[in-house]
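All protein chains of the complex are present and in place, except for one that has been dropped.
Then we have chain A:
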Amino acid sequence: MTAPRRLDAPTGLQSGDHACWTFADAADLSAAVLPFLDEGRRLGEQLLLIGASRPELLRVLAPLPGRDELLADGQLQVHGTDAVYGSGDRFSPEDQVAAYRTLVAEARQRGRTGLRVAADVTPRARHGAGARRQLHVYEHLADAMMGAAPMTALCLYDAALGDDVLGPVTLLHPDQHSGSEALAHLSGRGLSLSLHGEVDVTLADDLLRALVDVACDAPGEVVLDLSALRFLDVAGARALARATRLLRGADVHLRLVGAPRTAARCLALFGLGGGDVVPE
């Protein structure tokens, strides 16, 4: 597992990369999508672009080399967000991830090297708190799936959604464009949940929301591996303590394991154990 990565450009991406990309306006969106898809074209990947309106997306794609051939050939597909993710209550994170899994398999059958998706997910984040909880679950499941399947994704979010909405979403991606530095990633890749990078006061609230949403699905024990955490401050430990308490209310027992030595000191301040503490 690697530390979260700050992306300067939407290129240099490969299978397994799952990027969170915030954009300011249509021009910004197009500046990200075009090089991302063009890279996939050169890699022989199946390409999928998802956004608010199909006609608008086709206009965005005009400068893409070989656009018409790609569309005619089926290597590039373009869909409206609602058509793919559904609107309102019809969205199911599990079904959506399963659908992508099928698309990956179909792309491989057609001889493509993998699936590359650029999706403007902004509309899903506008549906309110309940939909945002579902969105966190979705990003988490998608991230776990991409850890094991030949898929590359650029998740596009309108920067106007604000830090409250974008913070937890960003944490659920290993590749991040927003902010000056990628600090932390809450990952579902591997056998358990794991936290990578640095969690300080600036991320504490985001972590609390993302963690509670992705862990509260089913009663029972959820393991959070902290061994790849390079830094945890008191505020971050407090967020983990709050998450533990909130989850207990949903009959979920959050078990922290592998805390580095100093992080374990922080956790102990809240009466939390860090599992078998690992040396730094």
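Definition applied: a contact is a pair of C-beta atoms (placed from the backbone, for glycine too) under 8 Å apart; a residue touches a chain by one contact, two chains touch by 3 or more; residues count from 1.
Heads up, the rule we're going with is that contacts and distances are computed from a predicted model.
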{"item": "Omitted chain (choose from \"NADH dehydrogenase\", \"Chemotaxis protein CheA\", \"2-oxoacid:ferredoxin oxidoreductase subunit beta\" or \"Histidine kinase-like ATPase domain-containing protein\") - UniProt protein name", "value": "\"Histidine kinase-like ATPase domain-containing protein\""}
{"item": "Contact residue for the chain not shown (choose from A:L34, A:L183 or A:V252)", "value": "A:L183"}
{"item": "Options A:A24, A:A218 or A:L269, residue touching the unrepresented chain", "value": "A:L269"}
{"item": "Residue among A:V201, A:A218 or A:A250 that touches the chain left out of view", "value": "A:V201"}
{"item": "For chain A, residues in touch with the removed chain", "value": "181, 183, 198, 200-202, 231, 233-235, 238, 241-242, 245, 260-262, 265-266, 269-271, 280"}
